[in-house]
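Missing here is one protein chain; the remaining ones are kept as they sit in the complex.
On to subunit A.
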Amino acid sequence: MSYAYLFKYIIIGDTGVGKSCLLLQFTDKRFQPVHDLTIGVEFGARMINIDGKQIKLQIWDTAGQESFRSITRSYYRGAAGALLVYDITRRETFNHLASWLEDARQHANPNMTIMLIGNKSDLTHRRAVTTEEGEQFAKEHGLVFLETSAKTAHNVEEAFINTARKIYEKIEQGVFDVSNESYGIKVGYGAGGAGQTVRPGELPAAKSSSCC
């Protein structure tokens, strides 16, 4: 499949908030309530379209448990986008957001676009964190916010695609030097050529690429 850009994403947040389910819902459009817990990191990819441009999302779904963090941090390297996920039915997962955010800011690229996700929005009867609290936290920390349900697929497309749109806007604004892969962005083949300099603000035309 050809693409104009490839964006690297990471999904972070406490264990059991639904990171793997969000990824599976986005890449496979299905919900799998019973799956193995993530050890280390898992991988998923999907092509999306923004303004007529094919964009490939390469998504790293990390393990949530504290004990893996010093290793999983290495997976942050060069991510263009992050989904920071908490579980609206478990207050403590919301309370830990600040530490996750600090971790991400410290170990990932500072221009990384971060989307705050309150997952499990279908479980309204067990809600422990209000939508307003989520919005407030996002506002305070300059994040984009959405509540999602990996189970019903509510807002899942939006979560991933809105993040991509933000990144795309940043490219258009010239925030990134897209030839520098440490920003988590790769330019597709024929679209100026991978590794070739594309001047900030200049969008190469989408052409074919058979690269992953």
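Details
FYI, contacts are C-beta pairs under 8 Å (C-beta built on N, C-alpha and C of every residue); 3 or more make two chains touch, one makes a residue touch a chain; residues count from 1.
The rule is short, and it goes like this: contacts and distances are computed from a predicted model.
The listed options are "Geranylgeranyl transferase type-2 subunit beta", "Ubiquitin-related modifier 1", "Rab-GAP TBC domain-containing protein" or "Nicotinamide-nucleotide adenylyltransferase", and the UniProt record of the chain not shown names that protein "Rab-GAP TBC domain-containing protein".
Considering A:Asp51, A:Glu66, A:Glu102 or A:Glu158, the position touching the chain not shown turns out to be A:Glu66 (whole complex).
Residue positions on subunit A in contact with the hidden chain: 8, 15-16, 34-37, 39-43, 58, 60, 63, 65-68, 70-71, 74-75, 77-78, 181, 212, in rising order.
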